[in-house]
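This structure is in structure tokens; I'll ask about it shortly.
Some chains omitted; the rest stay in position.
Labels run A, B and C following the written order; every chain starts at residue 1.
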Amino acid sequence: MATGRSNRKTRKRRAPPGTAPGTLVADPGASQPTIQLIAYGPGSFEEVAIKEIEDLGSLIDKHPVAWINVVGLANLDLIRSLGEMFDLHGLALEDVVNVHQRPKVEEYADHLFIVTRMIEGGAPPTTEQVSMFLGERFLLTFQETPGDCFEPVRERLRKGRGQIRGRLADYLAYALIDAVIDGYFPVLEACGDRLDALEDEVMARPSEGQARRVHEIKRELLVLRRTIWPHREMLNGLTRESSPNITDQTRLYLRDCYDHTIQLMDIVETYREIATGLVDVYLSSVNARMNEVMKVLTIIATIFIPLSFITGLYGMNFDDTASPWNMPELKWYWGYPVVLGLMAAAAFGMLYYFYRKGWILGGGNDSSR
Amino acid sequence: MATGRSNRKTRKRRAPPGTAPGTLVADPGASQPTIQLIAYGPGSFEEVAIKEIEDLGSLIDKHPVAWINVVGLANLDLIRSLGEMFDLHGLALEDVVNVHQRPKVEEYADHLFIVTRMIEGGAPPTTEQVSMFLGERFLLTFQETPGDCFEPVRERLRKGRGQIRGRLADYLAYALIDAVIDGYFPVLEACGDRLDALEDEVMARPSEGQARRVHEIKRELLVLRRTIWPHREMLNGLTRESSPNITDQTRLYLRDCYDHTIQLMDIVETYREIATGLVDVYLSSVNARMNEVMKVLTIIATIFIPLSFITGLYGMNFDDTASPWNMPELKWYWGYPVVLGLMAAAAFGMLYYFYRKGWILGGGNDSSR
Amino acid sequence: MATGRSNRKTRKRRAPPGTAPGTLVADPGASQPTIQLIAYGPGSFEEVAIKEIEDLGSLIDKHPVAWINVVGLANLDLIRSLGEMFDLHGLALEDVVNVHQRPKVEEYADHLFIVTRMIEGGAPPTTEQVSMFLGERFLLTFQETPGDCFEPVRERLRKGRGQIRGRLADYLAYALIDAVIDGYFPVLEACGDRLDALEDEVMARPSEGQARRVHEIKRELLVLRRTIWPHREMLNGLTRESSPNITDQTRLYLRDCYDHTIQLMDIVETYREIATGLVDVYLSSVNARMNEVMKVLTIIATIFIPLSFITGLYGMNFDDTASPWNMPELKWYWGYPVVLGLMAAAAFGMLYYFYRKGWILGGGNDSSR
């Protein structure tokens, strides 16, 4: 089933236990890499698709800032070469390839290693790891698959809009992280819309599948929380720690980004509480309906079972010729009308009892209970 | 339905992901702005509706303190001009326009940026963002729509009551925040009144809609908590951080205001726990009623079904002429009375059994169970 | 209803939002004040009911320590005069009159402002605010209504028992706070006794009202926790902060008092968990009883409904003269006894089935399920 399949996606695949640290093991489903270089400065801009890694060096040196974006993680040699070129730590490279990292920031000698996870819509939503190495003048990013939420940032770079071309690599990193974080809002909104619709539905008409759907939404929120929470920590780290690679000016922007993660957590937690409350509402609706069903059964059965007994009584075949005591009622002049009246009285008595109990016609009063 | 619509209001609308930071995007439903200036000092007071922003400068300089209140956020040019005039940061201005901020305080070079949310009654209650820029001698506030809870503060300024005219802008900011916080109390009280009424009702007579109403109250409390909590943090920040824009004297007043937010959180949490407990009471009432319904059905059915069987037995048409074994009872002299007695005995036996079980007439004792 | 009324008492009444800070607004139900002065030293003791506030000054100067106790908060002028005499802050005076403060301690220039809440028995228990201003040589206390738990302290002062007369005002403040805290123990014990009784009852014989009573006890515990918790914080503050008004010796005593609040919180939390567990026990008892009711119904109905069908079958009036196929059984020699035997066999078969299921006579075994 679709649910089961998607669940399995949340599980981690990794190198077998005991493997040497820093060993790069490509994910079986990884794509072949393409490299895009965007190098720019206040007055310059160049966007090149890199074929040979040797071309990179000279291009980078020409511009104040270089953004090297690698899409696809299947070619381990390429990743190792880049690691050597930018002097990256083996453990960080291992984390780039092993795409199940939690968002985090790690400080190395002359660069920061940042892991974020880009959300992609769908039910349930999935995430893609984006790893970044931030030096003073370069930003090296790794994505798992083509397709990202960075196009607006590229557009700003191309058009030279805003202050982005005039700033260093840290501002570019901020812009990308901001795009990643902002990407969570529409997904969360879609989730909230479904929760709202489900809430309206549960309140209007509880039915069996709803408990499952609440469970599915709770599961998605669980996944979102698990992804957003470490982003929050990561941004907190970036904002507070005094890495020389991040300027105070950019820190102000990262603080804004951090605020967004708090807002996201807020929304996730609120949705989770609403979803939990919804289960209570659902259960109490189901209970109330069962109660109603039982009342109908009880009223009908309680009225007619005694009446049926009476009819059964006078349907017996005792021989009235054998004894004067054998069912003399059957021969009475008013026998049948009296029995009919008796049954009517019993039925109305029952109905009055149920009315007093408050089971029918909104009757009953508190003190009688 | 009304509930669904109002829920949607709690969702955030914002600039599309990847937009450059500091980009002002007007909310589609924003109102056209009006500007009100209240400038004052210990001995002076002036209240002017500003038409042209150029008029502002000279008016502000005439008085020790100036409060510029902008109502309506549709005119981005105006907001940008004010930003330039008071040297405000782009990110802060973005937050002014994007009216879904959590309450917070941010320190900039020479001013504080404070976001609060003003509560408005109604079911469910809604909030309106009030953004403040606090300099030493000016307070610049932005509201979304006309209508606020600041009239008593304006009245105190006009009449020169209390110490407010003799103090700097930080005291004015305190007075406004205090008015915002105090506005939560009546809303929370109304919520508590409804909870009390619902509690009395659930205890007196549980009915289906109550679970939904508890859920709605819990949802409102969730919204209130989500708004009050960051106010608490914000005031804590204002009280503890050593911004030069806030005097020690005002800090004392802010501490008082902070106490109020603690009190608010206290009340919200208490109500939440009561509401949660109410669900238990409701469910157990529903269960108890179902139990009662089942007992009535069981007693009636258990007594009459066996009796009906007996009447059925003697309603069979076996031919007593074909064999002496075919229902000879029907011809016995005492047949009918004996059967009647048998049925009465069975009925009383059942009733006694139920009495011993404690199902009827409060009978039964613990050891018999 | 009583419950609803008492709930309303937990809500706060306060000055309308936007009122100037420090504005004294008398509670509509406040009592007219009486002032009692107890001034003492190691060798001296004087207890006077003060009529004119002017008399106070000279009396205070005569003794090392003065305790001025004001009962009733209706006379705002009096409170203002006292505020001026002892140089008290307006915000603190506002809190004295607005009797819904959480327990807290606030440090002012030369005195401490302490708020505690005195418990009063009753169901649900209510609290009364006691505000204290602690200077080096004076203690000024405000109560809402006559009647307090301080009589033993007064007695110790009058008799000169213990070390109390030889110490400064901080020790007196400790003694009063200690009396307030100790007052919570009997109230909590009474609450625990009721919980124990209810627990015994639920275990012996669940009935509908019990869920409500658990809810009421949980509500009371909620109120107690909400009152005790800030006392704990307040005492922690008094113990740790280095106010010059409190000597190290007294701090040792306050630490003891702080331990008591921890003990109180402990008991409250334990009771809360027991009460929560009790709801589970109650619900499972109700479920078990419903199960039992259903079993009785099912056994009786399942046995007799098929039997009734058989009797109905042979109660049909098909004309045996019209066809040899029309109910020839009715004429068989052994017809009636065979049908009786058939019915007995069906009944015993059912009973054996129920026995195997474990529904009757403790039968059934695990492997058969």
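The rule is short, and it goes like this: a residue touches a chain if its C-beta (ideal position, glycine included) is under 8 Å from a C-beta of that chain, and two chains touch if they have at least 3 such contacts.
Given the structure is predicted, the values throughout are model-derived calculations rather than measurements.
Of the identical chains in this model, 3 are shown in place, and the full complex in the file is built from 5 copies.
What we mean here is this: only the chains that are shown with their structure count from here on.
When every chain is represented by the mean of its C-alpha atoms, the one lying closest to the mean of all protein C-alpha atoms is B.
A turn of 145° superposes the CA atoms of chain A on those of chain C, with the angle given to the nearest 5. Distance between chain B and chain C, defined via averaged C-alpha coordinates, is recorded as 24 Å.
Chain A and chain C have Cα centroids lying 38 Å from one another.
Each of residues 315 in chain A touches at least two other chains. Remark: chain B residues 149-153, 156, 161-162, 164, 175, 178-179, 182-183, 185-186, 189, 192-193, 196-197, 199-200, 203-204, 252-253, 255-256, 259, 262-263, 266-267, 270, 273-274, 277-278, 280-281, 283-285, 287-288, 290-291, 294-295, 297-298, 301-302, 305-306, 308-309, 312-313, 315-319, 322-323, 325-327, 358-359, 366 touch chain C in the complex. Within the complex, the chain C residues that touch chain B are 1, 3-4, 7-8, 10-12, 14-23, 89, 91, 95, 100-102, 104, 106, 204-205, 208, 211-212, 215, 218-219, 222-223, 226, 279, 282-283, 286-287, 289-290, 293-294, 296-297, 300-301, 304-305, 307-308, 311-312, 314-317, 327, 329-337, 339.
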